[in-house]
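The other protein chains are all here in position, but one chain of the complex has been omitted.
Naming follows writing order (A and B), and every chain is counted from residue 1.
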Amino acid sequence: MKGIRVRLKGLAKHFGRVVALRTLDLDVRAGEMVAFLGPSGCGKTTTLLMIAGIYQPTAGEIYFGERRVEHLHPRDRDVGMVFQSYALYPHLTIFDNIAFPLTLKKIAPAEVARRVRQIADLLGIAHTLDRRPGQVSGGQQQRAALARALVKEPQVLLLDEPLSNLDAQIRVQARGEIRRLQQEIGVTSILVTHDQSEALAMADRVAVFSTGELQQFAPPDELYRRPANTFVARFVGYPPMNLLEGRYEPGAFVLDDLRIPVPPGHPAGRGWLGFRPEDATLDGDVPGRVTVAEALGRENLVTLRIGPAEVKVLVPQGRRPAPGTPARLGYRREHVHFFDASGRRVGA
Amino acid sequence: MRRYAAPVIFLLPATCLIVAFFLAPVVTTLYLSLTDISVITFQNPQWVGMGNYATLLRDQFIGRIVLNTARYVVLTLLFNVGMGLVLALLSSSVHQRWGDQLRAVWLLPRILPPVVYVLIWQGLAREAPYGLIGTITGSSTSWITAAPWAVIVLANGLVGASFGMLIFTSAIRAIPADLFYASAVDGATTLQTVRRVVLPLLRWPIMFVTAYQTLSLLTSFEYILLLTDGGPGFYTTTVWSLHAYKLALSQYFGNVEFGLGAAMAAVLVVIGIVVSVAYLRIFNFRALVAEPKIEVN
Partner (left out) sequence: MPLLPPRWRLLLVAIAALSLPILSGLAWLLLTGWFDQVHGLVPTGRLGPDNWRFLWEAVGGRPSVWIPLRNSLIFSGVVATVVVLASSMAAYAISRLSFPGRAAYLGLVLVLHAFPAVSLIIAIFFILRRLGLFDTLTGVILVKASLELPLGIWLMKGFFDYLSWEMEMAALVDGVSRWTLFWRIALPMVRPGLLALGTFALLSAWGEFILPFTLIVSNQNWLMSAYLQTFLGEAFTDFGMVAAVGLFYAVPVIVLFLLGQRYLLNIYGGGVKG
């Protein structure tokens, strides 16, 4: 089986006066896994439900391959979906839950049983099939929901925070499983999450949303290396990128009376200067003072006050300056990020 | 149009029944009340405008019927609400097991078929030595003939009290335990607690039960019909709704006057509509109609 290309064109959704999604253009390649990443309430679920056919778009078009689907009933769209609450049917056994989509298609019982067992084996829940959802663990429920979504071999798989109800350990394991399965069957998938490590680990490409709007759509490493604007820069990566707001003069970034030398390619006038804590050092030449030093395990996170701003610096384990000591901030020039006054990225 | 196929199908059976046996009857009642329809004119009724209402106003017995109705509604209501309150308070202040039993027993009169219930009353009210009440009072006539109003109010009351009882019980259960502890700490006795804490908090449920039961008592006549049939004697216990029913449908009077009966019923229907529309305002209606989260049917 092969997934299908999914395109969203000018897609928008309003609930009365609430704008859940402003306009969204997105092109998901066949067989690709795309993650929607964004803060709570930014319209991720709304977008998925429009693709599934539960919500009617206020404007815009949805294509599966070359076919427009906005007017299609969910049952005619051939999508599978896993919900955050799993939404298993409590009055049916796990077997009947997984078989449910197949029984609707008038498939022979023997064939239904074969396919249910096959997918259950693949997901390691074969031994739970005759129990009810209330009698299996959260992880098993999650897999049952995934099995139910996949058993009908859909063209598109939609996953709405499928892992957020699992505890940390199973979660990392389930990430890998879902990814492996998705690549194996090659179904086009969209994963909604607000856990960035999940998005970065699982997806081929990540779409970062802020309230009602797409901010950037790119592969994980590009999001990290070349954030398109200050929102993405702040949102992706932990600890978050240092962003200083000030004024660019030729060859320098000016913050009150501090001058930070910058490499060429920077914008002019007001703007933002960004660098990640791991790209910052305490061996530079911008004067500051340590305010906090936290141990993160492998490294220490030092907070510096420079002029009016606070900056975080990741330093190797051995180094943990006491609060109050003076320090001199530096950063790796090749990993600097420039943003103009409106927050948009400037230069490579 | 296909979009609304589902709601139409789902609503169809209920809508047909409601239109045929609720909405159409309301209109029909009002219409009949403006005609002279009776057994004689059944096929070809004449329009008489407010004629029936004028007849009603002139009727020499109408005053008596209104008084009977008021007496029936007020006395039964007092019994229902008062008894409901007593039962709710009693049953919630003893161990749950006993409370549940008490409530179950009081629900029985409501659940028994009315005819069986009335039969029991007739049996108990018989003259000495047969009836229990007769035996106790030593009366040689049936209690129903001797004190028809007492029987009617009690018979309706035993059925009606359970409604208030159930509503008040759940209201009492919803009172936070902290309030009782607080009042105990303040040194209130049990009776003071009931008066100062419980009763004020039951104000709304009491008003609701009163309003609801006023409306249903005003229009119900089942038990009176079965117990005394409006007697004994001439109109002794005839209330508005029973009189309307008998005017229009009773098989005993020779001339069945639909129009006049319908006029009396129309008065009740109008009162019913006004009061029940008023309920909409009591219910927090907007919260009940939150938009569905699925937009396809």
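Everything below uses one rule, namely that a residue touches a chain if its C-beta (ideal position, glycine included) is under 8 Å from a C-beta of that chain, and two chains touch if they have at least 3 such contacts.
Keep in mind the model is a prediction, meaning the values are calculated, not measured.
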item: Touching residue (missing chain; options A:75, A:127 or A:270); value: A:75
item: Contact partner of the left-out chain, one of B:62, B:90, B:147 or B:206; value: B:90
item: Touch list for chain B against the chain that is not drawn; value: 4, 6-7, 9-11, 13-15, 17-18, 20-22, 24-26, 28-29, 32, 80, 86-87, 89-95, 98, 102-116, 118-124, 126, 129-132, 135-136, 158, 160, 162-163, 166-167, 169-170, 172-173, 175, 177, 180-181, 190, 198, 212-213, 215-222, 225-226, 241, 244-245, 248-249, 258, 261-262, 265, 268-269, 272-273, 275-277, 279-280, 283, 285, 288-289, 291-297
item: Absent chain, residues of chain A that touch it; value: 49, 52-54, 73-75, 79-81, 83-85, 87-91, 100-101, 104-105, 145, 148-149, 152, 158
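The rule is simple: only the chains that are shown with their structure count from here on.
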item: For the chain B and chain A complex, residues of the former touching the latter; value: 291, 293-296
item: Touching residues (chain side chain A, partner chain B) in the complex; value: 15, 53-56, 73-74
